[in-house]
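Of the protein chains in this complex, one is absent; all others appear in place.
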């Protein structure tokens, strides 16, 4: 149950709603986001919601049978578009392309990637400055200095920054230089990180867990939303299966299923999903026909010299080709 | 190693080739198909293939490092098109749409489905007359009589028949009424059935095993090919994973991987793959962008009354819509 | 619903039972096994079973809510022991050890293995004469001649033969030389083969499918049972998962779950399950504590020279050691 409150609701009215819901054995949790105030009810008994709906201070009330509530499309039928400012929108008829290297490696690489983006009308650049690595002895990224350097160039070019945040203590230092905080597949259920990102006024893109179910991804989004932040993107990036001809199994089935279950935009990551350079293009195009609101993929001036993930990274010529084909594919889909 | 033989090779020349290969520690297996005669060599030592290649009776020789040989694209770079006669082709620029019910249920249903196909220019109709069922107490299909009935109507309408063969003993009785023998996901590694289908002059469509790897699917095709039958289609129909929001996980990654590894046409089955009616369309379109040479999906005059698989079956209106969109999507892809 | 019939039931009484069940919207299937006659009812309505139970010709009646019926422990609470003759029993307090090579390779190997069995009191020897192979170019086993040779020696030593049957056409020729027909993991859902094995008066051991669920294994057993053959063993042999440090993932969870759901004996195959020689012993012992009624594992006089599966095969010294430990472990478990 989702109860949307009027801005001017009195504390007394709110108390009465909570008491009334308690009578029906519903526990209400208060949620305040950038956009509105809600009471989220969890419980199992059945009752006539009009008995609550007519109480003063309530602007709307919905029964949501899913275990996730605020991210459910049963509540918010209209698709959400995330507005990143400067005319950059994602979702609900706004298709997003995000590209760039696995790791930010230095100024020259930043400059060349931004040129590539600018030349092709790409407004969102991805790149890692904090890298999750299986081995403690591997390169862990350029850190905050790399981010600041990147930000300088990106800002000048009107390009938004998409980058992974790995831990709570990084949020504050990264905050002013980031447009989209990415939560990696190993952190999809790092509930503490999700809680903290709920308090931030920046878009959060949550990647599906390495073997996370679609429902678990929606629960993770519910954490961020109920923490106060409604600006959420979901990202399918491949799951772990028995098949080892591909790095992961990009699960495109998740895209129509998610589009049906949630109002949030859904992004596909074919680079990590299939993990083989020559197959990134068909998977990117397929994910658009499956219904994706955007595609994130890895590109690099010289993939064979990339610090990480070179085997799945396009060079700029391949990237340019892909961008054209993605736009044509999206145009066809939009006409359907 | 694949050695293609000249038609007029003498037994003595053949013997000498076998002996020579033996000297290099290669075992040769003779393969005769509808199209040509081959000697397939398995072994591990390295040698200059010209030492064999110049021997009399050999028209061509190739090193194929894959464990599957005749189905490998390393040998046959040009993509194969399967010719079913009457202008029906599949693969290498010929896109195939196959539709029809899960089970053939009776004359009226056959008639209506054929009308639907004819009206929309569909030349390939699917349907089951022998049904694999988990429980021995379930409906197992109309059998050979259903097939004959279907054949009568299909022939009159110029429509080809795609249907599953479950066991060796059915091949002969079904033979004259079938255009494409389908091998189901539970039989992908029924090597005996594959051997016998190698002797048949009809196209064979092999579905990927329920948890079969891409390589295993190629090995299964190698059985049919080396048995003597070069007319083979491969079909991705969803694998088993931990995710249970969908019936199976249609693995579209397999499509570009297969197109890269083999010259055989690749078909996608979104109905079994995702198993949810409303999501069949996006997955069908996605599979085309992923590179599929054809799509097979379930349709029925009244899905809610179908004997089986109704939950994933389109009605004819939805089917008609999908056919149009698939053709537009294929056209876009062809232009790339 | 399972209705056990009296031997002397009249056709008229049977007809009346079928009619009555039809009134309750239950479809009855007749099943005759080596042991008894049954009517198996499938349907969903609820009714008082006494209305059928009191009819003439019925010796007993049970509601079985599982989709599998005759193999369910809800019907037959007492555990089944399979009697192979000559004092060899499996299940319900009779622990079975089966060992031998992956493939039967020749007389000397047969002789040595039988000696090894005899010396250690093992009454069941495994070995393959028909081998399922991914590649059509691999060794496919010694065939029926190998089986006859083996039989001669085994019979003389009082040892029972466990071997895989791959296709219907092999059943008859193998019949007189086999004690336990093994159905391999690729054939678990080869329903035609299961149907035919239902007509045979020999024990059938069904291996779990490569990615088969526990329920699917029970359904496959139901095919054999309802086909007329009550002598069935189930075998856990490892499932396919994302983990590739082991050949398969031997799923010991399946053992207590199966022991709870069915009255049939359950065998564990640690050789195929984990696929690494040095780890076969701990997994064999673990499967006993998990509740297995028997263990099947591969042993060979010279594993490093075995035609197949050498990497997971014990030599006779290791095998002897394992046999002792298995017996001690089973003894401890029996005391619990």
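We call the chains A, B and C, going by the order they appear; numbering starts again at 1 in every chain.
Just so we're on the same page, a contact is a pair of C-beta atoms (placed from the backbone, for glycine too) under 8 Å apart; a residue touches a chain by one contact, two chains touch by 3 or more.
Note that this is a predicted model, so its numbers are computed, not measured.
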Hey, which of A:14, A:207 or A:240 is the one touching the hidden chain? A:240
Considering the whole complex, which of A:16, A:216 or A:320 touches the chain not shown? A:216
Which is it among A:17, A:40, A:276 or A:296 that touches the chain not included here? A:40
Interface with the undisplayed chain - residues on subunit B: 211, 240-242, 244
Touching the hidden chain in the full complex, which residues of subunit C are there? Just list them. 211, 213-215, 239, 241-246, 249-257, 260, 273-274, 276, 278-279, 282-283, 285-291, 325, 328-329, 332-333, 336
If the missing chain were put back, which residues of subunit A would it touch? 27, 29, 40, 42, 67-69, 132-137, 166-169, 186-187, 189-192, 195, 209-211, 215-216, 219, 222-223, 226-227, 240
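Keep in mind that, in the parts below, only the chains that are shown with their structure count from here on.
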Please flag the chain sitting at the greatest distance from subunit B, going by CA centroids. A
Interface residue overlap between copies subunit A and subunit B, same or different (over half shared): same
So what's the Cα centroid distance for subunit B and subunit C, whole Å? 33
Please tell me the distance, in whole Å, between the geometric centres of subunit A and subunit C computed from their C-alpha atoms. 49
Would you pick out the residues of subunit B that each touch at least 2 other chains? 211, 215
